[in-house]
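Below is one structure, written out as structure tokens, with a few remarks after it.
Apart from one protein chain that is not included, each protein chain of the complex appears where it belongs.
All chains are identified by letter, namely A, B and C, in their written order; residue positions are counted from 1 within each chain.
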């Protein structure tokens, strides 16, 4: 009952009314972040400033030093660094990471529930969308606070789409048709094949998906009727049919010459530059891509040139969908409870609508709370507004399950094997199934 | 113990300590870990005891009685006499009375509900969040989600819920968050199809690179041997650089050569060749580039060693061969190569080991792609244990992979030991005192 | 300083190379340990110097038991075959090193280095590095270094082996001169009989870890204790003939020598005849044979004579003898210089 005794001690200390100067260092590590995401760290600094001022008014002297780091060797390097430093007992106090890490890190004891330190019913956390808050829950506890929201739309190049014989009205109707399952991935494949045949795009540029592993590929699994988790038992779900059909879809795309066999591993820079300038007919990405397309890649007419929808359904069993993969602020287990508490308060303050809006707009992510629509910076941003409307209501998240990482990894490796022609989709699925049933055992339901 | 022995001990001990700490201990640890299910979720340094909501589903399977499960499930937060008394001592009678009056005998499912109840205090409200949190803890009955550092703490908490001693044992097992000993890693290695692919990849990688390495190294040494000094020196410098250039930089040069917009593509584009990623286009491309990257580095080691053993051959032998009318090729065939047997053997065995176990260049270039085609055993160990996109670090399984390499390493170096003239090596020091 | 090695035993691992050896070197004496490689002479030297442990027996320098003293405390100067000069030090530093180790003052070191350098006649080379010296000069430096701290004993391990013939001659007398002048007790290890004979007061001839004979050079030459000693000394070497003693020493095929006076010999024997005791210039009992080889040496010629029994006898004849190859001869033998060895190789 460590926590309880600690807390009681804290209360006693508080009752005595201490007025000593307190120096606290807060380290923040953010994974998968670049310059545009600087507010993941900066907001904590701003929050620290606010907290210091609050303390000063109460007559206490609180000095918080915030140090940040976000240049890791990709997500792999970031997670390795966090895990090993947590093991070594010198983890950064706050980490910004995928919500998928909550399950394994919670069970390893690296992180503490944020709900131990902050009032979830009070401002500003009460303002955060409850479905987003749920994504940061695990085992009925609120471990983290969503840091941003996003979703992963399907994009198409409007000019190419028109040349394929569709009309402006068709474009306008696309989001709704996709949502209703009237325009499927198979329709897309037909269009893409046509685009290549008509010479509108080069071979291999009909469909131009993400070049590395990511939550995006779980969307295609869902498009073909796969579900990631069984709501009844809370176990991961491996849907053989959906998986096979999804792999087959990519293989068909390669066969139809709309997708390059060696597409995986394409340089991201090249990829961004190509999709932003209409070299590809269809592709998918993230809401934050808006910033890159209109910024570095210089697409000045985003809304005139690019359309976006949910990821279309693949077949009748599946559904149009999009995955939101919010990053969350997590508080790591520290020796000193007080540090955890300060860290949690900083996270809470950083979730203020005005602060979060800074991040949302700078990095082209979506709001985490209702009140952000009331912030001019946010409401004046067309992309934020439209994307929130078209995508967010239909977004689902990947499950917080300790073994989901292994599941997702295996799924992608299998896809890669089928896609590059190393194995047939059936072989690849069989191998993934074999591997997962061995590694996950009871945690997995195979359907 | 005479002076010489003392000096010997003093001289060897710093190195010995370093070697024990960073070689011997890790080897032993690797062996131990390979028999555990250690992963991110279990942590490395032992575990604690925690029952979670999701554990409840597994409990009946683990042999816990339904009765106990109900007790665990139903606990939550409750206004019991003890908790109210505790609350009274901490927060005063006024508050305790108001609470007891407002929520007589109430129970709450979650802490959030409990906190909401505490907010209802009107006469002397608990204003700070921190106080409410602490107060809510006093009413906690449930042990779900609570972490206990020791087994005893956990057992006490369980018995406080009136759960029978018979159920405590299986409960403890489920609740333990740390790693346990198992042989499942080796079963897994045996069963996973990927294992065999990695093994085959490793064989392909090592043998191809080795042949390339040794042949090229030998060729470089021989050709520069026959050339005038200045020219030879230039070529030696060109070929020595890959060895001393930092791998990150060296591989970046190759990336630049091979990417879609890179040198090769740009050079061939005007000839109508499609721009492709020459490193990741297919398995063949991947292997070719990998062999080249590693081969160029390895060749330089061969070149240096072969060159120095070439220089060690007395010049008179070449004069004699020339007098005997041997051409350059015959000199190589009959004078040089027979004397190069030893260095070639040395390089071959040395490089076999280092190729088997080093993955730095692969990690930096293809990282196993495309499609796991170039994932070699050592890289798989690294990926499994320390670096993957999901952040799911399986130390136990990774250690099992590593253990295989450690064993191969020991066997190979034992063979390697035979190449050395060991008896001469351990010849007794000639000063005896 | 008198050196006394008693019941000396030396083992390397499980093999015993020297067992129960006794050797006494008198004060101021120079003695040679002579023998072929592997006979244990260097091992003995290293044991005396302290580099090798003495596995059994005792070693005394004068009255002092030094058996278990480490090399550093034994006061022994050694000159190695390759001189073992310290390449990174100048000649002066090399010579002064033993004194530096004794923490003597620089001024004194310099003075003594100068003194000893004069003695070995390298006063003008003190600033050079060993690499810049000739073999003979290096040899002198090594001697100076070995002698500078006035050791009890000077050990010389094949000191002349790395020199050319002319220098060797020069250094031979030089070393002897230095030994005499300093009056130091010295042990010379060599495989060269001429070195041993020309430089030393006594020679200890070794074989297979044993001392075969120890005596003055002349004595050893004139009355070798064994077949082995006789064969080791003498250049050109002694000739051996198989003979059967009966009424006479029968060499077969008509050649025979009379039985030596005062010696009762019987059965199979080996006769040793040195080349200078057989030839046309000698009287005495004749041995007949045919000249098979003539090797002119200037002042005299070496002549091989093939006896009818197939054995070979070597003779030295003054030049101008007019002999021809394949000429049949019958020459005299100096019977009083004849060595007779029994079947076990000991001299009768």
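Keep in mind that, in the parts below, a residue touches a chain if its C-beta (ideal position, glycine included) is under 8 Å from a C-beta of that chain, and two chains touch if they have at least 3 such contacts.
The working rule: contacts and distances are computed from a predicted model.
J.: What does the UniProt entry say the missing chain is called, choosing from "C-type cytochrome", "Na+/H+ antiporter subunit C", "NADH-quinone oxidoreductase subunit J" or "Maltose/maltodextrin transport system permease protein MalG"?
T.: Of "C-type cytochrome", "Na+/H+ antiporter subunit C", "NADH-quinone oxidoreductase subunit J" or "Maltose/maltodextrin transport system permease protein MalG", the absent chain's UniProt record names it "Maltose/maltodextrin transport system permease protein MalG".
J.: In the full assembly, spell out which visible chains the left-out chain is touching.
T.: A, B, C
J.: Which residue from B:103, B:263 or B:318 sits in contact with the chain not drawn here?
T.: In the full complex, the listed residue that touches the missing chain is B:263.
J.: Given that one chain is not shown, which residue among B:62, B:203 or B:231 touches it?
T.: In the complete complex, the chain left out is touched by residue B:231.
J.: Which listed residue, B:12, B:62 or B:337, touches the chain dropped from view?
T.: B:12
J.: Since one chain has been left out of the picture, which residues of chain B touch it in the full complex?
T.: The list for chain B reads 3-5, 7-12, 14-16, 18-19, 21-23, 25-30, 33, 44-45, 216, 220, 223-224, 226-228, 231, 235, 237-242, 244-249, 252-257, 261-263, 265-267, 269, 275, 292, 296, 304-305, 308, 328, 342-343, 346, 349-350, 353-354, 356-360, 363-364, 378, 381-382, 385-386, 395, 398-399, 402, 405-406, 408-410, 412-414, 416-417, 420-422, 424-426, 428-433.
J.: Please give every residue of chain A in contact with the chain that is not shown.
T.: Against the missing chain, chain A presents residues 33-36, 38, 41, 67-74, 77, 80-81, 84-85, 87-90, 267-269, 273, 292, 296.
J.: Kindly note down the residues of chain C that lie in touch with the hidden chain.
T.: Counting over the whole complex, chain C touches the hidden chain at residues 49-51, 70-73, 76-78, 80-88, 97-98, 101-102, 145-146, 149.
The criterion applied here is as follows: only the chains that are shown with their structure count from here on.
J.: Which label fits the chain touch graph of this model best, line, ring, star, complete or other?
T.: Line.
J.: Would you mind telling me which chain pair, A-B or B-C, is linked by more contacting C-beta pairs?
T.: It is A-B, judged by the count of C-beta pairs in contact.
J.: Going by C-alpha centres, which chain would you call the most central?
T.: B
J.: What is the distance, in whole Å, between the centres of chain A and chain C, each centre taken as the mean of its C-alpha atoms?
T.: 93
J.: Distance from the CA centroid of chain A to that of chain B, rounded to the nearest Å?
T.: 26
J.: Just the number, please: Cα centre separation of chain B and chain C in whole Å.
T.: Result: the chain centres lie 68 Å from each other.
J.: Touching two or more other chains, which residues of chain C qualify?
T.: If we look for residues of chain C contacting two or more partner chains, we find none.
J.: What are the residues of chain A that contact at least two other chains?
T.: None at all.
J.: Please output the residues of chain A touching chain B within their complex, sorted ascending.
T.: 1-4, 7-8, 10-11, 14, 75-80, 82-84, 87, 97-98, 100-101, 103-105, 107-110, 113, 115-122, 139-141, 213-214, 233-234, 261-262, 264-267, 270, 341, 402-406, 408-409, 412-413, 416-417, 419-420, 422, 431, 434-435, 438-439, 442
J.: Which residues of chain B touch chain A in the complex?
T.: Where chain B meets chain A, its residues are 39-45, 47-48, 50, 52-54, 57-58, 90, 110-112, 115-116, 119, 128-134, 137, 140, 144-149, 153, 157, 177, 187-188, 191-194, 259-261, 276-277, 280-283, 366, 369-373, 386-394.
J.: Okay, in this complex, where on chain B does chain C touch?
T.: 3, 428, 430-433
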